[in-house]
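Missing here: one protein chain of the complex. Every other protein chain is in place.
Moving on to chain A:
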Amino acid sequence: MDLVIARPEGLYCPPGDFYIDPWRPVERAVITHGHGDHARWGSQHYLAAAPGEGILRSRLGAEINLQTLAYGERINHHDVTLSLHPAGHVLGSAQVRLEYRGEVWVASGDYKVEPDATCAPFESVRCHTFITESTFGLPIYRWQPQAQIFAGVDDWWRQNQAAGRASVLFCYAFGKAQRLLQGIDASIGPILVHGAMEPLNQVYRDAGVALPDTLRVSEVPKGDPRLRQGLIMAPPSAGGSTWMRRFGDYSDAFASGWMLLRGARRRRGVDRGFVLSDHADWPGLNWAIAECGAERVFVTHGSVNILVRHLREQGLDAQAFDTEYGDEDDSAEAPTDATQEPA
């Protein structure tokens, strides 16, 4: 029998009677990670991986009814054995492994296969059926190693600093920001952050992730030389706002997987695009799907039809799942505001 089916409320496990990342309030919700389109407000009971607790409580409210599991810890619910395994996407992100009468399904949520120091690395879990995302499900998407991207950011920052210009780096406040903070060379100069970012940085620090010291932009007086020497990190929604005026002459950049395409870079209208994504690229998706050994694959949000067709050509039983996560169908447009799914 199918352990997960698509219902109007979200992905549903019939024998266990619970949902995975539902987009409407339900009785029981298993949450793969804290991004807004996966963790939604209003359900009665939440279950998530322990490292993500701080994030979920800061986003959905401290009082939510939340049970957590360590990665790999098993629980049983209506004869369904459930465990959570690292997805390598953001702090606390998990794949959901479901076992019922010898049948194993894994719902990946969002995942990234390249390890980074801000969250537990992706763990391949053997299964019969795998539910995969497909955000970057086209062969054009192949990431460079993150060390090269961080070095690029460092160089850009140094050059701006030498020219007496502020470096404003736009990125999503949860996940991407911390990964950048962790990866860049903090000895170059002061790091200033937008007010919307610091609470999430604190959650990461509280969870034991080592991040360099950051200052809130609002703590720095106007005209302070640190504004021009510093790296300023802000959510994309701050771009073009009056908040930017304090920096005077600045260079701006945007960090996202979508920045791989020239058209997306030009539309974004920033000086630089850094191709840094928290999702698997095309080789990553294909590797994860091959590695888990599944014969059946359900594809959710992203390039659904393309990945389905490709997997069928590889001899797998692949199908589409219609979900309300992130971008629909074959969109390749970068999300425009900070509340949307990051990439």
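Here is the rule we go by: a contact is a pair of C-beta atoms (placed from the backbone, for glycine too) under 8 Å apart; a residue touches a chain by one contact, two chains touch by 3 or more; residues count from 1.
Everything below uses one rule, namely that contacts and distances are computed from a predicted model.
Visitor: The complex has one chain missing from view, so what does its UniProt entry call it, picking from "Peptide/nickel transport system permease protein", "Response regulator", "DNA ligase (ATP)" or "Iron-sulfur cluster assembly scaffold protein"?
Guide: "DNA ligase (ATP)"
Visitor: Which of these touches the unseen chain: A:P8, A:G72, A:G269 or A:G293?
Guide: Spelled out, the listed residue whose C-beta touches the missing chain is A:G269.
Visitor: Name every residue on chain A in touch with the hidden partner chain.
Guide: Chain A touches the missing chain through residues 138-140, 142, 260-264, 266-267, 269, 271-272, 303, 306, 309-310, 313, 328-333, 336.
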